[in-house]
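One protein chain is absent from this view; the other protein chains keep their places.
Let's look at chain A:
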Amino acid sequence: MIQYIEQILPALLSGTKMTLSIFFWTLICSIPLGAVLALGLVSKFKPLVWLLNLYDWLMRGTPLLLQLIFVFYGLPVIGIIFERYDAALFAFILNYTAYFAEIFRGGFQSVPRGQFESARVLRLSYGQTIRKIIIPQVFKIVLPSIGNEVINLVKDSSLVYVIGLGDLLRAGNVATARDVTLLPLVLVGIIYLALTAICTIVLKVIEKRSSVWR
């Protein structure tokens, strides 16, 4: 059995690399994008709010799987062609940005108005207020919800399977189908568990660090 594991492990690990690559790039792009869109969602410029709400509704109201298929198999029909990997990233970033934007919007709105006013009478500019006072408070408020999405993303990344990307799940499935054994799928499960465990620990550490103030 050990021998078999050694045999399929390289394939699984290369799949893990794809999974992690989708995971990190999605996070790195969609968290800042989400924060910026959230500022738009709480702005007073109604057309912008309306547009962003529409975007949110589309992204959160349809399955990520549909969005993936739409981007990779659908868009070429009208002449927009993505590489597999780019299509996956594009769909994931669009989708996760919508979720993060909603989370950040909630965070922004739960910072008391008085904090803005307090900053205002101290003559801090809007940018300074956002950077020094609002963002740190929002960050702390949204951390648990962001954590949820991060864990979800580890698992959601397996959806790229549908457009033929060689991620962790696909690697396991291929081995199971070929060798008629459950072991690859069990290993895949273990690797996902390890990944989510690492995320959980990292999030706990960040949460602990941010609890020096309340």
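Here is the rule we go by: a residue touches a chain if its C-beta (ideal position, glycine included) is under 8 Å from a C-beta of that chain, and two chains touch if they have at least 3 such contacts; residues count from 1.
Rule of thumb we're sticking to: contacts and distances are computed from a predicted model.
Undergrad: With one chain of the assembly withheld, which option in "Zinc protease", "Molybdenum transport system permease", "ATP-binding cassette domain-containing protein" or "NADH-quinone oxidoreductase" matches that chain's UniProt protein name?
TA: Going by its UniProt entry, the chain not pictured is "ATP-binding cassette domain-containing protein".
Undergrad: In the complete assembly, which of A:Arg60, A:Arg84, A:Arg120 or A:Lys204 touches the absent chain?
TA: A:Arg120
Undergrad: One chain is left out of this view; which of A:Arg60, A:Lys132, A:Arg178 or A:Lys204 touches it in the full complex?
TA: A:Lys132
Undergrad: Could I get the residues of chain A that touch the absent chain, sorted low to high?
TA: Given the touch definition above, chain A has residues 112, 114-115, 117-125, 128, 132-133, 136-137, 140, 212-214 touching the missing chain.
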